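Removed: one protein chain of the complex. Kept in place: all other protein chains.
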Amino acid sequence: MCGIFAIENNVDSATLAFAGLITLQHRGEESAGITANGDGNTYNTHKAMGLVSQIFKEKVLNNLSGKVAIGHVRYSTHSESSLLNAQPFVYNCIHGNIAVAHNGNITNFEKIKNRLAKSGSIFNHTSDTEIVAHLIAENTGKTTGQIIKKSVQSLEGAFSLVFIHGNKLIGVRDSFGFRPLALGKIDNSYILASETSAIDAIGGKFIRDIKPGEIIVIENGKITESLQFTKKVKEKLCIFEQVYFSRPDSILCGRNIKDARVDMGRYLAQQMKHIKADVVVPVPDTGLFSAQGFSQYSGIDLQIGFIRNHYVGRSFIKPSQKMREITAKLKLFPIKDVINGKRIVLIDDSLVRGTTAQKIVSTLRNAGAKEIHLALSSPAVISPCFYGIDTPIKSKLIAAVKSVEEIKEFLNVDSLTFLDINNMKKACGNGKPNNFCCACFDGKYPSKIDKNKLNA
Amino acid sequence: MCGIFAIENNVDSATLAFAGLITLQHRGEESAGITANGDGNTYNTHKAMGLVSQIFKEKVLNNLSGKVAIGHVRYSTHSESSLLNAQPFVYNCIHGNIAVAHNGNITNFEKIKNRLAKSGSIFNHTSDTEIVAHLIAENTGKTTGQIIKKSVQSLEGAFSLVFIHGNKLIGVRDSFGFRPLALGKIDNSYILASETSAIDAIGGKFIRDIKPGEIIVIENGKITESLQFTKKVKEKLCIFEQVYFSRPDSILCGRNIKDARVDMGRYLAQQMKHIKADVVVPVPDTGLFSAQGFSQYSGIDLQIGFIRNHYVGRSFIKPSQKMREITAKLKLFPIKDVINGKRIVLIDDSLVRGTTAQKIVSTLRNAGAKEIHLALSSPAVISPCFYGIDTPIKSKLIAAVKSVEEIKEFLNVDSLTFLDINNMKKACGNGKPNNFCCACFDGKYPSKIDKNKLNA
Amino acid sequence: MCGIFAIENNVDSATLAFAGLITLQHRGEESAGITANGDGNTYNTHKAMGLVSQIFKEKVLNNLSGKVAIGHVRYSTHSESSLLNAQPFVYNCIHGNIAVAHNGNITNFEKIKNRLAKSGSIFNHTSDTEIVAHLIAENTGKTTGQIIKKSVQSLEGAFSLVFIHGNKLIGVRDSFGFRPLALGKIDNSYILASETSAIDAIGGKFIRDIKPGEIIVIENGKITESLQFTKKVKEKLCIFEQVYFSRPDSILCGRNIKDARVDMGRYLAQQMKHIKADVVVPVPDTGLFSAQGFSQYSGIDLQIGFIRNHYVGRSFIKPSQKMREITAKLKLFPIKDVINGKRIVLIDDSLVRGTTAQKIVSTLRNAGAKEIHLALSSPAVISPCFYGIDTPIKSKLIAAVKSVEEIKEFLNVDSLTFLDINNMKKACGNGKPNNFCCACFDGKYPSKIDKNKLNA
Partner (left out) sequence: MCGIFAIENNVDSATLAFAGLITLQHRGEESAGITANGDGNTYNTHKAMGLVSQIFKEKVLNNLSGKVAIGHVRYSTHSESSLLNAQPFVYNCIHGNIAVAHNGNITNFEKIKNRLAKSGSIFNHTSDTEIVAHLIAENTGKTTGQIIKKSVQSLEGAFSLVFIHGNKLIGVRDSFGFRPLALGKIDNSYILASETSAIDAIGGKFIRDIKPGEIIVIENGKITESLQFTKKVKEKLCIFEQVYFSRPDSILCGRNIKDARVDMGRYLAQQMKHIKADVVVPVPDTGLFSAQGFSQYSGIDLQIGFIRNHYVGRSFIKPSQKMREITAKLKLFPIKDVINGKRIVLIDDSLVRGTTAQKIVSTLRNAGAKEIHLALSSPAVISPCFYGIDTPIKSKLIAAVKSVEEIKEFLNVDSLTFLDINNMKKACGNGKPNNFCCACFDGKYPSKIDKNKLNA
């Protein structure tokens, strides 16, 4: 997962990108970067490993002059080459300098890369984003929009992209619209952002989502081009955005994420009518709104059962097993008298490997929980994601390899309820329940997926 | 404010102190330090500016060998000399090496310092803690407890102290017990900590509070001395611990802080029966439990109305005004549809300068709030603290200089309700409502205070 | 200027490259990097701004596993994008991954880049080195040597290159051999280095120089290919290597640099027979050996007249004018009684802008020098270098814009003597005085130079 934020026609572009990225930090905590430009060919870039607030001190931002800026936060597995792959990238080519930031996963990346390599291309990064630059360099056209159109037509998979080209800002979204990309405005400056909350954060107004298959070119506060790069468009927004990734104050499909989550909780409560419990306890922080919905529907009291310690950071130096265990325990701390002797409905967003849930259940048992009814505001994850979410391979997905009974035993819970897939779609859909990619829950991939990868 | 954590008779003493300090981090985010010893005269210390998790990497902890460790987190105003004043301190004297960490404020510090200076003493730190070391160095006695007893008798004000002397761990609490100090145990190791949650965090059991005026000496897993250094003992625990400082899962006066806060909310609801409102919104994170109590009593729906961005850090390099404003807005973000058009009961813990509350109210107004009824789970702060809490001088306390009507106007709220002082005492007191220092609320200081300071 | 060091077939390749780069540090103090490989496609790279000894701590070197390593030190003007341009570079292409490090300047860089851009190539760096990778990616061949041969044929200008390709180490030198590249061996490992002293430093034996126009491919301790990529070969080694750049213990053209410099001093003394002086004073450290030669021939006493403070470092944060002046004075410190009242022959290596010489002369005057006879162990620099040395444009070369009389006045010296160009060639040439590029002294460029650049 990644987050992108872009703004144009603004002398404070880098500082506003900084504010936007702070708001999108939850989408990627590994590295962050900002590139700014706007008056010709000089692109100023700063990127580093770590959190946005640590990387972008005021002095650094002041050096990132330019009226157009794009920013990126990145989540990835640890690797020594990580800084090399931190975005945005800036490339020079026949069209001049171009900066790019990308959220998503290009599924036919290797095929295109092989084709390019055969024709003599070189590659600096292991990232799939670099091939987009190669394709742009290969293509010509009358306008920036035309060049981009030709370049992205061969791409398959998930891609929400932003580019700087001179003082133009360009936004692109793949034909399924897997990853979100919202258009906003503040004064005379257009904004592109992964989530609407980032537009709000800088005081801007949300206008609309970039449409699946759309290319939008903005220059000096005006939309100069808006075109579809393909006719085969079929909205399939990743439903995990509502379930887990997006901030509760962001709007997707015309709906506040918070409201979608409250509804998920209501549906869960409906599914679990037969369960008798004393208290509804959310796993912080994502379970909170679903727990509210559950409590409202069921009438069972919602209680804060855990203190989350925000001071326990992510470590980039691999800690020892002993240290990992010590710090893991400090993150989530039970409030004993909320739990002791109680029949608990525990609300979490999803069940992937099951290892975290197992630890949380064990914490509750140690704190004296009498019964634990685990309720997940999503269906069982049974299939990997190829569109940008870091789900593990099938064999590590607990619901792909164990039966419900086996999972209950593994987790040591008294009951286990997954949100019904249709309920999830209804909660998120705002009347359009079929506009989602639910491949990780139902195995139905909107685009072609290599079988070897699927069964890896 | 500060936090202290100590453990003895444990080969992992520094690592456990680290875990304890992580849990107490909210008590002081400026600097942190750990000193370990246990086999003679070699004391290992590491201290630095910043957060516990940034300062104590595994490699650092491994160098802090020793079976007794004391740790300290410190809150303070910025100053270049801050690292010099970071605790623990280690002093050498006639009794050998002694390490000390301190939570509180010694009110007759200058008088004692002047006396010591006249007799030829030198001072390294501007901290009041150093005079404790001087007094210990001056006194003799048959046992460590006897020496400490003679040394602390002349101290006035607030002091919860922990010492390492060889492989002894010593705990001391002033005769009013202004600041908390809890005794716990894990396996064969005793623990001393500012809050019980830190004892829980490492898997220990809370035994009892150190009593006002008590000195406790622990060695090799045994309490070897427990003595009272004065007969004039009168419990006056700082009630701000329950109102604001302590973690909700800590226990004080035999009561969970969370429960005290829920009761504060109930009493507030009782005081505000006449107010008609649509929704109760807590200021994160301290207002949450009071809001629960308010909602339970009043039947008005509790809604999460703000997203708090935990990625916005505290900056040690002074940012520009522009940057401060940008980041301030990113910290607390309103969820518009919770607020828009609503009559809101806004619950916060206390009102000190009023500037933060003013900003929050303004945020709510911008998000469309129809009415805002500010409810504070404490009385009006009208007098400065001399016992360790960083309240400003009288002239900067809004409730000391403005009438309720003027404050309402300043904050732009429709109504303003402070928790009645007796209700606060009842909520916190567990049947002993008079065992608290409420000087900042009622101006009644348990110990003598210099008039010049009071009216500064 | 840059320095390169490479070694293969050695499990300690990165550590030995580190030792080699320490020895070559004088060739570039801005950034340093090492890439290691040797078992397939995984290349480990570490590069940073700063000095070799600061960048490569033991822990870092241990992570650079691989049996083939290439290292690079770089001198360049300050720029924010400097780290991005630090070498070695690693590229992926049809031939797999290739690492490259480069010393020199490709003069037809822009022409080739334009051709590549037109055919759809993208560029990551502003460095001329990247086009070498592009050319390799474009070409095919039966062997690595054949591919490289086709790739470098179109390059003009100065290039000593080393590559890693799998577990092969490749060395290339341009057809004029502008920049040096020596072949050495230690045990079963071949070494390529900018100077022979770096081979000595790790205990290796110097074998021979890589020939102008030669490509050498080494694998597992064996030279598998040695081919000429062009028939138009004409040795034109940059004579500034002997004058200034190379370490005195390095060997070039079969001659110790030290001996060449001693001879330069002898010739200078011969040219200056008519000058009466009391003492010969070298500017540290490069003037030392020429001063020895001068003293030996003339019989005038050599005296150390300056203390050089090696603790005065280069600053990467731009200091204020005041600070620059303070530190400049601390670098070179006169020993007064060597200078006071004396007629001095001051020996320096070359005169470029004249500003440094002016300061040194002023220092001597302040220390009481009676007469100052400046002797330079090279002719007047009158033309810029396009082959990798950072000489300024013509208008900033003092000898290009001022007459000898004017320079004397500017510098405030009693006499000014440049080493005769033929004497310089004889001193360096070891019997082959015409094998040098002396373009900066005589304006005769061995390869075609763009007139616009020449007259910039």
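Going in written order, the chains are labelled A, B and C, and every chain counts its residues from 1.
As a working rule, a residue touches a chain if its C-beta (ideal position, glycine included) is under 8 Å from a C-beta of that chain, and two chains touch if they have at least 3 such contacts.
Quantities reported herein were computed from a predicted structural model and do not represent experimental measurements.
In the entire assembly, the chain absent from the figure touches the shown chains B, C. Between the chain not shown and the residues C:Ile148, C:Ala182 or C:Leu288, the one that touches is C:Leu288.
Of the candidate positions C:Glu8, C:Glu30, C:Asp128 or C:Asp200, contact with the unshown chain belongs to C:Asp200.
Along chain C, the points of touch with the absent chain fall at residues 15, 18-19, 22-23, 25-26, 51-54, 57-58, 197, 200-201, 203, 247-249, 256, 258-259, 288-289, 292, 303-304, 307, 309-313, 317, 319-320, 322-323, 326-327, 329-330, 333-338. Chain B meets the missing chain through residues 44, 63, 80-81, 89, 91-94, 117-124, 126, 130, 133-134, 136-139.
Just so it is clear, only the chains that are shown with their structure count from here on.
Judged by the touch criterion defined above, the protein chains link up one after another in an open path, with no loop closing it.
Bringing chain A onto chain B by least-squares fit of CA atoms involves turning it by 180°, to the nearest 5. Each chain's centre was taken as the mean of its CA atoms, and the one lying most distant from chain C is B. Of all residue numbers used at the contact between chain A and chain C, over half are used by both chains, marking a mostly same-residue interface.
Measuring from the averaged C-alpha position of chain B to that of chain C gives a distance of 62 Å.
Our note on geometry: chain A versus chain C, Cα centroid distance of 50 Å, whole angstroms.
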